[in-house]
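With one protein chain held back, the other chains of the complex are shown just where they sit.
Think of it as A and B in the order they're written, each chain with its own count starting at 1.
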Amino acid sequence: MIGFVLRRFLESIPVLLTVITVAFFLVRLAPGGPFDTEKRASPQVLKQLQAQYRLDQPLYRQYFDYLGGVLHGDFGPSFRKPGRTVSEWIALRFPVSLELGAYALLVALAAGMAAGLVAALRPNSALDHGTMSLAMLGICLPGFVLGPLLVLVFALWLGWLPVAGWSTPLHKILPSITLGAAYAAYIARLTRGGMLEVLAQDFIRTARAKGLSETRVVLRHALRGGVQPVVAFLGPAAAGLFTGSFVVETIFQVPGLGREFVESAFNRDYTMVIGSVLVYAVLVVALNLASDIALALLDPRVRAQ
Amino acid sequence: MRFIVIMALALCFATGCSWRDGGALPGSVIRVGNGAEPQELDPHQVSGTTEHRILTSLFEGLADIDPTTLKPVSATAESWDISPDGRVYTFHIRPTARWSNGDPVTARDFAYAWRRILSPKLGSEYAYLLHCIRGARDFNDGKTTDFSTVGVRVVDERTLELTLESPTPYLLAMQTHFAWFPVHQATIEKFGAIDERGTPWTRAGNLVGNGAFTLAEWQPNDVLRVRRNPHYWNTAKVRLDGIEYYPIDNQQTEERSFRAGNLDLTASVPLHKIPIYRKEHPKLIRISPYMGVYFYRINATRPPFTDPRVRKALAMALNRDEIAHNVMKAGERPATSFVPPDTGGYTSRAAVTYNPEAARALLAEAGFPGGQGMGPVEILYNSSDAHRTIAETVQRMWRDNLGIDARLLNQDWKVYLTALNTLDYAVARSAWIADVADPVNFLECFQTGVGNNRTGWSSPQYDALIRASYLETDNAKRLDVLQQAEAMLLDGGPIIPIYYYSWTFLQSPAVQGLVTNPLGYIRWTDMWVDRGTGAKP
Partner (left out) sequence: MGSMWGRHSCLPLRKRRAHRNVCPTLNASTMVGMRRLKTLADNNTEQGSSLRRDAWRRLKRNRLAMAGLIVLVLVGAAVVVGPWMVSHSYETQDTALGAAAPSTANWLGTDPLGRDLLSRMLYGGRVSLLVGLAATAVSLLIGVLYGATSGYLGGRMDAVMMRLVDILYALPFTVFVIILMVFFGRNFLFLFLAIGAVEWLTMARIVRSQVLTLRHREFVEAAVVMGLPMWRILLFHIIPNTLGPVIIYATLTVPRVMLLEAFLSFLGLGVQPPMSSWGLLIKDGVDTMEEYPWLLLFPSIAFSMTLFALNALGDGLRDALDPRTSRD
């Protein structure tokens, strides 16, 4: 196991390096630069700005300078918002996305697993069809529709919750639900599928035959196998959740990192693009690894592979 | 299930969306939706209205303008003298003017600030506004490093003398622009060199300003709070205890926040909500003329648009009234000229009007009867629903009136700007918001080779008129020269004016003392909030 983790750890180095490299050149390949604005700055000003941020250097030079900086933990200044460095911006905004992602994950797991379990225990009942239809609705209802609808009902119509912002616990309810809903729907379907597979197997029959209570059978024996698909799904999904969502953060005015992914790309804020992409890449690698380890712990046969 | 929810909602809103009062706030604090997160708070490194709204509370220039009359009034300078030829301004700085840390504001601070913004290495995008100062352009371009060649002279602590290249009638009005604001030398240099970008001097706790308010808290993408500056020379007259700026860039979110009573002012109003507010809550929405124009650029270097008759035909085939009244529906005025009416006492005499028959005739004369042989015309715009809607309407009008097959080309903002800069387009959606309330700020864009021209259009005669206007000391004559220039621009020039912008925003009944003006300039020191009389609509 330790060897496996160590190997994956070493494998992640070329992965991250490739991500940095491709992002570095890709974002510079896109037309327009960070200092193009509606009112055009004079050529002299543009030249000064580019010199200041070393954008006038040959590309390979910029690349190795940047890599050198990254090795020392320096991701450079933000071109668009010069008052803070990329590291400072990420330190400021990533925790917010992480928090929102954690709540959303909680919502998704709680609602999704409960719905999936209920549906799996009574397959093809009205309850099963009902919860699965609800799950399908969650998949059909994108965040940009669900978010405003929730705000209208719970904030403007009923007046129970705030419209937007991220200061009190009350502010965090609607964004968490909006972000978690689609994932809850996926988890519900995956849980149901996984549980149905497991419940049809011999060892469950044996357990029932032994006279164990149904709750005990389900929770102690079946769940262990039934959640495996969910665990496998959670790797990339959690990476997406923790790095925030452009849509949800915009609708609810959440000061997280998710908006930075899209906005920095639009602004050609080169350093910011690579910085935020790198955060995401680290999470993808780490969480995929975590999900693989969890799978191995849940099922010795996968570990043997 | 979803159907029921939506139907219930529809019912709820059909019966009238209600606006809720936000309840009591400590003291007299106004909550402002500010459109976007400010890039910076350094007056020399920013470029937008978002930052302008904040910086006018944190800093103050030599002169201010009265939002009603738009005439210059005294501010940090208590008075000034202007030489008879209009080229030398002598400012007398108020003895009571103080920085937010208690230091006196001196002539030296202004000279320092201007040296800073003109420093080439700082790369300030708005340094060009100071190019009217003698020698400023050369210093800014790095042709000299000696600031004494620039027409700024500190006579004594309280007297500042400014020598201009040419008489600039809007110099005093320009002092409300952040490019002219003073900065506190000791603070700047505590955190870095004079021309260093991105130092932390603008963070809460570090920033020292001379405005009516001082920075209390800055939570990026969340809220920025300023509170009363007790050292401000006129603080006794300031009625607001503070301002909270919320950088909400999503218009829908901003409107919902306003409706929930969390905002007193918004930066904008979603397009489709404007007619509703105008009809149901006219007291909450304010619409006033704004000094900007929405227009289409035509690439004058690309056939067949090299022919002025084709350009004119395209312009005459648009029904601007329909676009403004049926499509926008937000109180915009159809634009028949490039400079909005009554800009610095100037209203264009020339006009382009809707005349489909004449447009068809012109196009036929240019060799394209009924649009035959024109080929498809691409309309370039940057990704936005409003731009798309207008382009769809223009597309239809050109097809119906001229027989032209127009195609819509939607690009990411920076790709769009690159296409504009490299003349890689046929027709492109554009906008110009003036920095200064003067027609020349609009018209000088289309001189040959100017960075903001972006059409490839070149007319020596036009260039000569603009240059003549710079040198003319008599304002009436100057405006007359500009009239001639604009007439040229509208008669087959590279632009199609579509509508003049409106300054449209929502305002809660608690807000008092906000005077609208074409500059979109909010003078915070005039305002107060009165939560008691905030009667529900």
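To be clear about the criterion, contacts are C-beta pairs under 8 Å (C-beta built on N, C-alpha and C of every residue); 3 or more make two chains touch, one makes a residue touch a chain.
Fair warning: this is a prediction, and the values are worked out from it, not measured in the lab.
Within the full complex, the residue among B:Ser288, B:Thr306 or B:Gln395 touching the omitted chain is B:Gln395.
Of the candidate positions B:Ile276, B:Val450 or B:Met488, contact with the hidden chain is made by B:Ile276.
Per the touch definition above, the residue from B:Ser83, B:Asn326 or B:Thr422 contacting the chain not shown is B:Asn326. The hidden chain makes contact, of the residues B:Leu122, B:Val415, B:Ile466 or B:Leu514, with B:Val415. For chain B, the residues touching the absent chain in the complete assembly are 2-3, 6-7, 9-10, 13, 17, 252, 270, 272-273, 276, 322, 326-327, 329, 383, 385, 388-389, 391-393, 395-396, 407-412, 415.
The set of chain A residues touching the chain not shown comprises 11-12, 14-15, 18-19, 22-23, 26-27, 29-31, 124, 129, 133, 136-137, 139-142, 144-145, 148-149, 152, 186, 189-190, 193-194, 196-198, 200-202, 205, 225, 228-233, 235-236, 239, 261-262, 265-266, 273, 277, 280-281, 284-285, 288, 291, 295, 299, 301-302, 305.
The working rule: only the chains that are shown with their structure count from here on.
Separating the CA-averaged centres of chain A and chain B is a span of 38 Å. Listing the residues of chain A that touch chain B in their complex gives 30-33, 35-46, 48-49, 52, 77, 80-84, 89, 92-93, 137, 141, 148-149, 151-153, 155-157, 159, 162-167, 250-253, 255, 259, 266-268.
Chain B meets chain A in the complex at residues 1-2, 5-6, 9, 12, 17, 20, 37, 39-42, 45, 47, 120-125, 127-128, 140-142, 197-198, 200, 202-203, 219-222, 246, 248-250, 252-253, 256-257, 259-260, 262, 412-415, 417-419, 421, 431, 451-452, 454.
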